[in-house]
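Removed from the display is one protein chain of the complex; every other protein chain stays in position.
== subunit A ==
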Amino acid sequence: MAPKLPPKAPLEHGNSITGGASAHEGEHHYRSGPLRWLLTTNHKEIGTLYLIFSLSMFMVGGIMALVVRLELFQPGLQMVQPEFFNQMTTMHGLIMIFGAVMPGFVGLANWMVPLQVGAPDMALPRLNNFSFWLLPIAFVLLLSTLLMPGGGPNFGWTSYAPLSTTYAPPSTTFFIFSLHMAGISSILGAINIIATILNLRAPGMRLMDMTLFVWTWLITAFLLIAVMPVLAGVLTMMLLDINFGTSFFNAAGGGDPVLFQHLFWFFGHPEVYIMILPAFGIVSVIVPTFARKPLFGYSSMVYATASIAVLSFTVWAHHMFSVGLPLVAELFFMYATMLIAVPTGVKVFNWIATLFRGSITFETAMLFALAFIVLFSIGGFSGLMLAIAPADFQYHDTYFVVAHFHYVLVPGAVFSIMAAVYYWLPKWTGHYPDERLGRWHFWLSVIGVNLLFFPMHFAGLAGMPRRIPDYALQFADFNMASSIGGFLFGFSQLLFIWVIVKCVRGGVKAPARSWDGATDLEWTVPSPAPLHTFETPPDMRRIES
């Protein structure tokens, strides 16, 4: 059982803490204008930059997805050429993963980890600035490949060799370079987060006193350190194969294209957990707040997260069941994958147990968190179906896989980020988000997302292959439904932007503790949180009786 946080003291003396902080503010001279944002080392400002970047990439990647859905609205080729279609699916995947979801989580970590552990800032503020500014450069470069001769990357986000080497467009070198930059940014961000969590916790805060958001981010940061070098390595080998005549993945020269897949998925599977563990953390702080009950099974949540992270290194070949693995390997990876469902199930159980007999209210943040629990579980179940090796021979590379990973990533990871935004907006802006608009945004998103992705299960089970711009007539109805859902979901996000802009501009004033059931440390500083907080760390040493 987790000791409940924080002890009464900091809450009651909240004023004195922040009184010190705001007095401090006057001492600094702040740059104004763009230079201020370029040079800032403040964790809140950098967090905001990350979040704005993530939201813009979400929109750019979303437009690409709508191009794909527009083409797939009807069978036949209407809107775009197959070559461009391939670039759109590839870029959509890359931008959403590396540009929207990951920076979104890093932005939340920047804002909230120091506030939740009682630290004045991130451990390495200047490095923090550098990790952020690498990202816009990387993604401008990535997007510019679309304008280069031969077009941008068109081989799928998985960039399987030899599609991405021998048969790749000339711009691939730039694609590799931009992913290298995004990878370095993630690694530096991870180092910073680890140092902040391990070294800057308020005196007396033990590891098992931390919120689950901090815990899941700590574990995610370790995953990043472990697998980003693998991605960098595999990209470098591609670079060498393309430009320097090596044959890592070229069978003609003695290499092996299957090696690419092993290396890629050794990175790729932990990567999907990098995109979901912080989401688990967010849901684990929001659900107790609005159920007005402490989180059920705190320590089992921590252990479940850790075991998911460890197990995630042992399942990569479930993406490769059909490349011709020997039987023992098929069985090993099948059972290992199913084993991961156990700690995941523990988490879902704990969330439901937290809700049980809680006095629940349904603010927008809570709505998104509840939808996360239900819809993420659907994605988990389709994952279990895919984990059955003999069945995966049928499902692999069909829309069933597309349905699976979109259920875990969109109403999973993306909904959790939205929940977090609604949850922490009062802390960031000092105003409550507009509940009525928020509810519209939520319901339109939920309906849109299900209309978009649920029919893909059926299309996939019936054999519709992924990444193809045309399809057989019998899939027409499913695809039309998906496309309508896609546009509904896409356009509802304009509401999200509206809510955020409106909340920044004004609204109902939020007190320091903006939510009734909120108990974590960030709610002890005023809303909006002043630029500098916890310059004197809150004392978390409990008085042992």
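Here is the rule we use: contacts are C-beta pairs under 8 Å (C-beta built on N, C-alpha and C of every residue); 3 or more make two chains touch, one makes a residue touch a chain; residues count from 1.
In the analysis below, contacts and distances are computed from a predicted model.
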item: Omitted chain, identified by the protein name its UniProt record gives, among "Acetolactate synthase", "Cytochrome c oxidase assembly protein CtaG", "ChsH2 rubredoxin-like zinc ribbon domain-containing protein" or "4-hydroxybenzoyl-CoA reductase subunit gamma"; value: "Cytochrome c oxidase assembly protein CtaG"
item: Contact partner of the left-out chain, one of A:Met102, A:Ala123, A:Met238 or A:Ala512; value: A:Ala123
item: Touching the absent chain when the full complex is considered, from A:Pro34, A:Pro149 or A:Gly324; value: A:Gly324
item: Touching the absent chain when the full complex is considered, from A:Ile52, A:Leu259, A:Ile468 or A:Val504; value: A:Leu259
item: Residue of A:Met96, A:Val117, A:Ala161 or A:Val230 touching the missing chain in the full complex; value: A:Val230
item: Subunit A, residues in touch with the chain not shown (by the definition above); value: 123-124, 166, 187, 190-191, 194-195, 198-200, 225-227, 229-230, 232-234, 237, 245-248, 251-256, 258-259, 262-263, 266, 324-326, 329
